[in-house]
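To keep things clear, I will list the structure first and then write my remarks on it.
Here the complex is missing one protein chain, while the rest keep their positions.
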Amino acid sequence: MKHTTQLPDRRPLRDRTGAATAAAPSPARTTARRRPSSQQWAAWGFLAPVTLYLALFYAYPLYRNIDLSLRNYTVRSFVQGDAPFTGLRNYLTVFDDPTFAPALLHTVVFTVVSLVFQYAIGLALAVFFTQHFRLSATLRALFLVPWLLPLIVSASTWSWMLNSDSGIVNAALHAVGIGPVNWLTSPDWSLTSVILANIWIGVPFNLVVLHSGLQSIPAGLYEAAALDGANAWQRFWRITFPLLRPVSAITLLLGLVYTLKVFDIIWIMTKGGPADSSTTFATWSYQLGFGNLLPAFGPGAAVGNLLVVAALVFGLVYMRVQRKQGLS
Amino acid sequence: MNRSAGRRLTVAALTVIAVTAGATACSSGEGGGSSKAADSGTYTIWDPYPQFDKGSAWAKLLDDCGTKAGVKVKRTAFDTSDLTNKALLAAQQDNSADVLIVDNPVVSTLAEAGVLTTTEDNKLDTSAVDPNLLAAGQAGGKTYGTPIGANTLALYYNKAVLKKAGVDIASVKDWKTLTAALEKVDKAGEKGITFSAIGTEEGSFQFLPWLWGSGAQLTELDSTEAVSALSLWNDWLKKGYAPNSVINNTQTTSWQEFASGDYAFAENGTWQLANAEKAGFDYGVIPIPGAEGGNAAAPTGGEFVTIPVQGATDRYTTSQKLVSCLASGQNLLDTDTTLSYVAPTGEVQDKQVAADAKLKPWVDAVKAAKGRTSDDLGTKYPKISEQLWKAVQSALSGSKSPKDALTAAQSAVK
Partner (left out) sequence: MTGVVVTRHNRHSRTWWKTAIGLVLTAIMLFPVYWMLNVSFTRDQDMRKSPPGLFPTDATLEGYRAVVDQQLPYLGTSLVIGLGTVVLTVALAAPAGYALAKLRPRGGGLLSFVLLAAQMIPGIIMAMGFYAIYLSLGLLQSVPGLIVADSTLAVPFAVLIFTAFMSGIPGELLQAAKTDGAGAVRTFWSIVMPMSRNAVVTVSLFAFLWSWSDFIFASTLASGGAHQPITLGIYQYIGNNNQEWNAIMATAVVASLPAAVILVLAQRYVAAGVTAGAVKD
């Protein structure tokens, strides 16, 4: 039923883009009318497994998180399942909390700075590694090694290296005559430290995805540009960068989603402290829900849902941009 | 364009609702049924000791107790920080373990949630247990389990470092003399004291002996006594007697600092005894002094054995046998030796001291210790504790003065 109602407004677009319009009138018309519908069936045939999968495995946790945020859950009502519905009260509690403003600021700073550096470094490395030199493939593979480590280990290693008294970073600074920095224990530095570690963790992801993207750009284009006398810089800005745009967009979007969600690194390194100086929404949500002997599930879930909403907004922006590009 | 987007969103919302409705229908249908009825001969035990694997003495002890009670025991070990959530979730799904071993301050939370049975229901005998230890598992006049062992905090000291600085440990009697000793150590070019002031329950746990030692109460965080306790730590940091890293130290990290042999003192727990023997230098232990002398009360650590609520109440009889087997007599002695804990009953404590004289100061410390959730604080404690560690962190990192930090904490608790 859906398919029949959709036909009329769908067809003009196909006629404009598809090659079918030029063909003989009567048979072309019937195929044109039938094809979108059969294509729809095929498309959804391909999508069916993933849709089912989403419904099975994501719907319940998502529903749960929304439900948690809309009821007044105490530990007792969590177990007995009789929490009263309180609408948006948990959200209001969260908005009123003195932690809200700093957490928002830290989330924005953490996300933006991490993203910019991860992407820039990742892209620079990807371009570097597309050149053929000895060991390039092996070294590129080695860049992924940090991803083999569970976050609990890599984050602990970072906090080890950044320890005020026995950390290697301060020892190195001392060697060049700079006084110790309280990386994790000073409110002025803690956010910087966790951003640093997060960039380190994010670079390999950007490198690999962007590198794959670069591989898909036909080499012929570069040769033609080189023949036209374009230098390396010009080739990068005129060929690489524009052609990499779809992959860049998805990398940044995914990076954004992952960065908003980062909590392990911050939690292990600073617990969001000292004095909330490195608290983001993700750590705050965890702190409320699980970081305490007496969990506050409701507000914790509410903060988590704010993050979901933030990601959705950016997703919407992404899709708008993509659609515009697709039409033009 | 806009209209179609709008329509899509509506469809989306409807899909989500339909799907979630389906999911809830499913889950409630499945959650209702108890999957346990089928295997009534198997009893599940959850503990927070992932460090003990299948071949360990602890695992064998559980099996033996099962055999004695005529049932099969299925043990699952969780990380402590995970266990509370797991226990709550399992209870929500009506699938609790038969025997649950949890950290003592969690007992009141689980009791509040209605997850645990009282000793009236499960007929557990707790008469032999030291009352100050049992108090952590009591709320509203009811007892929710029995301690399997206890530990607490004291000051370890490095004899070589103190000798070099010319400090006689007998002179350390109160805060003033302790600070004077630290000053001497510092002047001798050695490091003073290390502890854990991390922004978690561990941080509060470590601060409590000083808070209580000042005469302050958990119910009044902004009292002058409490401020004096926080100022003590704060001054140590400012003067360099304690390293800046304490703000982020777990108790393990703090111990590693002490184990480097550079520090004169470390505030740490009973469980480090075995490691102290391995450290390779002479050490001693003194109780944490109170502000004006005497010994400060330290908080009790250690786990409680509890029996969660079951749909099939006839299971309690066997569960009670399992718990009694674990928490009494020779087994209790064995367990507490493995865990490096002090036993919760006077009788077993005597045996422990007879076997190892080094345990004497710890047994005394445990006798003087106090449960965090005692004084009927119960589930108020977690909220107070969170504000307390936040205040400690704010003060030590320099973002607030001790007084402001504690005032803010007190108003946040209310």
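In this document, chain identifiers A and B correspond to the written order of the chains, with residue numbering beginning at 1 in each.
Operating definition for what follows: contacts are C-beta pairs under 8 Å (C-beta built on N, C-alpha and C of every residue); 3 or more make two chains touch, one makes a residue touch a chain.
Since we're looking at a predicted model, the values are computed, not measured.
Listed residues A:137, A:178 or A:321: the one in touch with the omitted chain is A:137. Within the set B:80, B:177 or B:401, the residue that contacts the chain not displayed is B:80. The omitted chain makes contact with chain B at the following residues, 8-9, 11-12, 27, 30-31, 33, 35, 48-51, 53, 75-80, 82, 85-86, 89-90, 92-93, 95, 103, 151, 250-253, 255-257, 259-262, 269, 271-272, 275, 278-280, 301, 303.
Within the complete assembly, residues 2-3, 6, 10, 19, 39-40, 42-47, 49-51, 53-54, 57-58, 60-62, 64-65, 125, 128-129, 131-154, 156-158, 160-161, 163, 165-168, 171, 174, 200, 203-205, 208-209, 212-213, 215-216, 218-219, 246-247, 249-250, 253-254, 257-258, 260-261, 263, 282, 285-286, 289-290, 301, 304, 307-308, 311-312, 315-316, 319, 323 of chain A touch the chain that is not shown.
The rule is simple: only the chains that are shown with their structure count from here on.
Here the spacing of chain A and chain B, counted between their Cα centres, is 37 Å. Of all the residues in chain A, the ones that touch chain B in their complex are 9, 55, 59-60, 62-63, 74-76, 78-81, 159, 163-166, 180, 182, 184-187, 270-277, 290-295.
Taken together, the chain B residues at the contact with chain A in this complex read 4, 16, 19-20, 22-24, 27, 81, 84-85, 88, 91-92, 105-106, 109-110, 112-115, 198-201, 243-245, 247-248, 257, 260, 379, 381-383, 385-386, 390, 393-394, 396-400.
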